[in-house]
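I'd like to ask some things about the structure below.
Left out: one protein chain. Kept in place: all the others.
Now for chain A:
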Amino acid sequence: MQVSDSSSRILAGLLEAKTGQQLTMSRRWRIETALSSLLRERGIATLDELITILVMGKEPSLSQQVVEALLNNETYFFRDRTPFDMLRQTVLPRLTEVRGTSKRLRIWSAGCSTGQEAYSLAMMFAEDPLRWNGWSIDIVGSDVSENVVNRARSGIYTQFEVQRGLGVTQMIRWFEETDAGWRAIEALRKNVRFQVHNILEPPPHPGAGQFDIVLCRNVLLYLNADKKKLAFDRLASALAPDGLLMLGAGETVIGQTNKLVADREWRGLYRQERRDPVPPTERRAANG
């Protein structure tokens, strides 16, 4: 199947219109692979025929399916490990101090794909029951793709997926064999909820200023500069005043937004830019 420039442009326009994401060069190379099973399912012989149907707007549901197929849903449990070690060893112990009264934590896995990051977080909390006894931990996973959100909600993974990133003892502790695949057990699923959400829109429930930690890893690389700035604005607005944003390795806010700054203590974490340049304690002293 040949992918002409004009076909690529049409597909790129469709993807951007529906999601705000760009059809990057790495994605252009995999157009054929990404769309081949959809073409087979729908009995469409060639990419040109698909483009014709899309352009003529004969089958509105098809354009959504094409977009879903073009999205990169690569993920696995405890991806890159280090961010989870940092959360477990330093960030969460600090949060237990500052949230010790409310005993509530809200975490958003933005661009969660099939949910492995959100379930990894849930496992992290569930594996330390003494520390989190009496706490309310809300984990929200969101993605622009309805297909992957439905899969995440089901908590069912193939044999190939369930072992990617998980040690075997973790796997048999938190997943059970079912006819449909390996399913996250109820104790894990009950603390995680998923919703379809575009990162360019206002943050999902519970909304602005509510999330203690937001993970948005390897998502923003598909946005152009303007869209990326908007996404950073949305992410910044989702954070509690002392909340933290975690990006993927190699991603940064520097030079891309004035709403977020690098955390002084933790590399790879970002927090809201302080709007008031004078810390409250100093301001009181100056007024006093």
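Methods note: a contact is a pair of C-beta atoms (placed from the backbone, for glycine too) under 8 Å apart; a residue touches a chain by one contact, two chains touch by 3 or more; residues count from 1.
The rule is short, and it goes like this: contacts and distances are computed from a predicted model.
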{"item": "Protein name as given in UniProt for the chain not displayed, \"Response regulator\", \"Aspartyl/glutamyl-tRNA(Asn/Gln) amidotransferase subunit C\", \"ABC transporter permease\" or \"Nitrate reductase subunit beta\"", "value": "\"Response regulator\""}
{"item": "Contact with the hidden chain (one of A:G13, A:P93 or A:G167)", "value": "A:G167"}
{"item": "Contact partner of the left-out chain, one of A:S61, A:N133 or A:Q159", "value": "A:Q159"}
{"item": "Listed residues A:E177, A:D242 or A:E273, member touching the removed chain", "value": "A:E177"}
{"item": "Residues of chain A in contact with the chain not shown", "value": "76, 81, 159-160, 163-165, 167-169, 171-172, 176-177"}
